[in-house]
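Excluded from the complex is one protein chain; the other protein chains are retained at their positions.
Chain naming follows the written order as A, B and C, and within any one chain the residues start at number 1.
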Amino acid sequence: MTPAATEPHVYADLDVLRQTWSSKPGLFGWLSSINHQEIGRRYILTAFIFLLLGGFEALLMRLQLAKPENTFLSAGRYNQVFTLHGTTMMFLFAVPVMEGMGIYLVPLMVGTRNVAFPRLNAFGYWMYLAGGLFLYGCAFFNMVPDAGWFSYPPLSGPQFSPGKGVDAWAQMITFTEISALCVAVELVVTILRMRAPGMSLNRIPMFCWSMLVQSFMIIFAMPAVMIASTVFLLNDRTLGTHFVNPAEGGNPLLYQHVFWFFGHPEVYIIFLPALGMVSSILETHTRRQIFGYPALVLSLVGNGLIAFGLWVHHMFATGLPQIGEAYFTATSMMIAITSGVQIFCWLATLWSGRLRVTTAVHFVFGFIFIFVMGGMTGVMLASIPLDLQAHDTFFVVAHFHYVLIGGALFPLFGGFHYWFPKFTGRMIDERLGRLSFWLLFVGFNATFFPMHWLGMLGMTRRVYTYVPGLGWDRANMAATIGAFIILLGGLIFIANALRSRGSGARAENDPWEGSTLEWEAGSPPAPYNFPNLPVVTSRTALWTPVAERSIVVGLREDRREILISNVLDAEPHHRSVQPRPSLWPLLTAFGFSIGLAGSIFAFFWYYVASVLGMIGLIGWFWPNRPLEVDP
Amino acid sequence: TLFSLRRRHRSLPQETLERLHQASAGTEAKLRTAVAIATGITVLILFGLTVVSISVGKIVSASMAPAGSLTIEVTGAQWWWKIRYANDDPSRILQTANEIHIPVGQSIAIRGNSGDVIHSFWVPSLQGKRDLIPGQPTYEWLQADRPGEYRGQCAEFCGLQHAHMAFWVIAEPADRFNAWMDHQLEPAMEPADEQSRRGREVFLKAACVLCHAIRGTGAGAQIGPDLTHFGSRKTIAAGTLVNTKGNLAGWIADPQNIKPGTHMATVPIQPAEMQPLIDYLESLR
Amino acid sequence: MKRLIVLAIAAASLASAHDREPLRPHDLWLAWSLDPGIIIPLALTGLLYLRGATSVHGVSSKQRLYFWAGWFLLCIALLSPLHPLGEALFSAHMSQHELLMVVVAPLLVLARPLVALLWGLPFRWRRTLGQWSKRVAVQRSWRFFSHPMRAWWVHAAALWLWHIPRFFQATLDDGWIHSAQHVSFLGSALLFWWSLFYAYGKVRYGASVVYLFTTAVHTSILGALLTFASTVWYPAYVATTSAWGLTPLEDQQAGGLIMWIPAGLVYVIGGLFLFAEWLRESDRVVNRRSYARSGEYAA
Partner (left out) sequence: MSERRTLDVSGLPPYEISNQAPLFWGQVLMCLIEGTLLCMLIATYFYLRLGIDVWPGPGVHPPGLTLSSWALIPLVASCVGSYLASEAAKKDSRSGMLLGMGLNLSLAVIFLVLRALDWNSLNFTWASDAHGSIVWTILFLHSYDIVADILMTAVLIVIVASGRYGPRQRIGVHVDSVLWYFLVGIWIPLYGVVYWAPRLIGASR
């Protein structure tokens, strides 16, 4: 850190601040860290490892499907692989990686020192890690789920899926849900109550808005999947309840309703943060304030609201009341309006700004192109007569990969390049970045575009092989080749990240001349983020000349003091002291994990989880020594 | 558009950032109009598509099989299809498997059910999907306007051999359909030669009868597909193999090799008995 | 202060017993209600507002628009053939209820007509009413129930309880119970919408969005239950729906769908409206703070 003398506007004792906010040294410090940057980085890194695993599984599937009657994978193995692929990508990669970006960036963007509940944050990460290890650990001991990432009963029920694979799947959901819910709670409070003075609602950066809406969606959607996976499925399997057992009054469709009540919002939970990233990248790179800020915010909120009314469109084939078709189609179409507004606002921003083209912008263009295509097939699927043909075929596979890879992964990669200097303190190599973009872009389209065609020709999803002579051979081969181009692009992406992290050019605080507060912090930021908390006077905080902005003084530096502000206009309300690093979140997570993992074998382990968890929580909340008493 | 946009902006000289950060009020107003118009057009297009979609749905459901039409009960099972032609006259109820014959130009009612997990009944060229759900029947209808053979497949993941759960719909003119129906209603043909007679004995002696039925013989089990007119079907093992003697031999000898996980048991048959058995089954036309 | 209008509506609805004979399609357009028990209170409310709104200052033209739109739709809901149609079709009955709860109620709340209505009254009545409303007990209980969370519960309870088959069935058999149902639907909806808009001022619009959203979810779950039910909940409609080309089950599904989707859409629009107001308010407030006032970068 540069000494205070060269930073003319620092009114803080940096040494004291650093000592107060740093994690403890050594392994103990690593395990007990509650710093949002460290935990955010851990989330992102762990999620990328799961992305590699999920991608590897995808390659296995593509190899198996490259030609008809292939015997590369057996039927059983293929079912396990696609189950793991879907589960990994949805629960262990896509949601956690967005959470990680949020945990890292939100406190910086709103101008505070940490998330609202730092220990909860650490606990959430450990639960996520434990969930991932649990699923793959079970797989290692041949308890591999094979009923799909959706695990519809009765197929996933006790009768048709003996063994422990599905139980492992169901309990893994609990781990990741707990983690996602923890993050949602702390981000909501961080964004609503810990913003820098002056950052009124209409000045919150778009990325923070997207994380806020996403967090609320998590709060309302994730309990549903816990009901579906734990209460319905796991209890039916291990305790003998009858929620989805038609023989005793249960109903398999109940599971589908509840699962999709979660499952549809889940798509937006993944996708909304990506929209926020696109807005951030575009604002900085077009060097103009993002066009249509209120419209963008409202369409995010609208997206979040409408997403909860669409779950039925995953169930058209189950035989819905005829009279409802018009309603269901109309609502499903409606979600296209909010997405359309976003796209138009970005185009307007591009049109009237002065664009600087970097790798991040490449990914944004790739996103717009792919996502618009995915949106169009989405509109097609909203039509019930069409959906009844395309449902559960490769057309749908193509559609949601266009929406999820195009709509979430490309912006994520763009954001990764954009914020790389902030994460690591080094610039990422542009040439390799563009190369990886083009490979990913071409490979993606080569892989997934033919799948539209395959679906039209009647190739259903989740088949481990197909008979020759149906006209599916060539398109499948093309898709497999495309998958390898994606692999190449991905490898270059990784190589670039590793290489730039070690030997890239040193990054300044604000290499892109960005508009939001994170660029005022160091690259990478000091443990306390800002020497003095900033004061915000406009929507594009950093583009306001320094002379027009104030900084906050008067927060104590010798303890972890933060500023709590009002929701509406971020008027400072009171100060608050945050807890110190602690091993208890890890221990609590460990206790819960042991119990939850054991519970797939016997109910008794829930009591173990409760007792260990309770002991952990008591330790967590026990008054510190020395006691923090205020004067 | 995007890439031309990109070029346009790259060629422009840099201006001072302060002037760029905030577009002028006039530009903003123009952009606002443009975005509003674009959104309006989107809404109109979506509205149009909704109307089109709904009217297509109406047209589709308008040709739904009227009450009293030919009703076929389709029951999904792990990994084959049980087909039952319903009839008020119990003697004209027909049970068969993996192949549906229908008369051309008539709307046929399908009543879907499942004996185990959720399957989905789908003939891409004739109709959309309908899930088959244990414990609650679902309804669908089919109509073929031209004679022909249409492939159908299970469209809901249903376990290990979901990939090998196909069937064929064969649409024929009404008279040929009726002839087929009458023929199918008859019990199995008496073996015509010594070889087939031996084959029937093999069948009835072996474990085959624990699962399969051949009307007119002692075999009446309902666990696996009904084989009364097996020889007349296009495929073996729910669309997995073409129905030839060679394929049948391979299938009986080692079903797990051809369709791993299938519930068809490997029944030990002496090599000398295999040929008669095959000849017998293939003679069941 | 809303209770006055609630009383007026109560009086209006009390007399709104359904006719005994179910409506047939060919009578549809002639089946306007001429029940004085409804017409008189409605007309009286209109007259009072007309008189009051001219004599009191500060009633904006927007408020007038809201009031008259709400009043007109209230008349439509209670006097038009929709009302007798609700005797024959569950879906029509549901449309009537939703009209009251998600269209009329928010419009009347936005119009804030109480002052104008008070001014429409003769002076002495106005003074008595004013004094009565200033009583501590009245003020307190109003404050208690107009808290958004309590209003949320009251509205939710009204909605779910009345859809219990035997209660709903009872409304069709007895005019008084039916009126009680309409009063509790409209009254609780007025309370609910009022609490969202005014209970805390604009500062809490964000919370209002959450209340609206959760209401949208629970009503859509009730609608979905009606839609996916395989049996008819309200046997009273079994005999009457076929005249309108619907099976009783289809009629019930249509009713459920109306509650689920169009009503849900109104909640979404209402939520976005509140959210936009919230943003606008934050802009106004923040520019009052000297340290945070935006200079040339005014948003």
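Assume a contact is a pair of C-beta atoms (placed from the backbone, for glycine too) under 8 Å apart; a residue touches a chain by one contact, two chains touch by 3 or more.
Since we're looking at a predicted model, the values are computed, not measured.
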For the chain that does not appear here, which of the shown chains does it touch in the whole complex? A, C
Where the complex has a chain not shown, which of A:Y104, A:F243, A:F316 or A:F592 is the residue touching it? A:F243
From A:M194, A:V301, A:A478 or A:A507, residue that would touch the chain that is not displayed: A:M194
Sort through A:V16, A:V231, A:L457 or A:L488 and give me the one touching the missing partner chain. A:V231
Listed in rising order, the subunit C residues that touch the chain left out are 164-166, 210, 218, 221, 225, 228-233, 291
Missing-partner contacts on subunit A, residue numbers: 5, 8-9, 11, 116-117, 120, 181, 184-186, 188-189, 192-194, 197, 219-220, 222-224, 226-227, 231, 235, 239-243, 245, 248-251, 254, 257-258, 261, 532, 535, 546-547, 549-556, 561, 563-564, 572-577, 579, 610, 614, 618, 621-623, 627-631
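Simple rule for what comes next: only the chains that are shown with their structure count from here on.
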Would you mind pulling out the distance in Å between where the CA atoms of subunit A average out and where those of subunit B do? 37
Provide the C-alpha centroid distance between subunit A and subunit C, rounded to the nearest whole angstrom. 40
Which subunit A residues touch at least two other chains? 289, 322, 330, 334, 540, 543
For subunit B, residues that touch 2 or more chains besides their own: 21-22, 136
Complex interface listing, subunit B residues touching subunit A: 2-3, 5-6, 9-10, 12, 14-15, 17-18, 20-23, 27-28, 31-32, 34-35, 38-39, 42-43, 46-47, 49-50, 52-54, 56-57, 60-61, 78, 116-118, 120, 122, 124-125, 127-131, 133-136, 138-139, 151, 153-163, 166, 239-240, 260-261
Any idea which subunit A residues touch subunit C in the complex? 192, 197-198, 200-203, 216, 220, 257, 289, 293-294, 297-298, 301-302, 305-306, 308-309, 312, 321-324, 327-328, 330-331, 334, 535-540, 543-544, 548, 550, 567-571
Where on subunit C is subunit A touching in the complex? 203, 206, 209-210, 213, 216-217, 220, 224, 227-228, 250, 253-254, 257, 260-262, 264-265, 268, 271-272, 275-276, 278-283, 285-286, 289, 291-295, 297-299
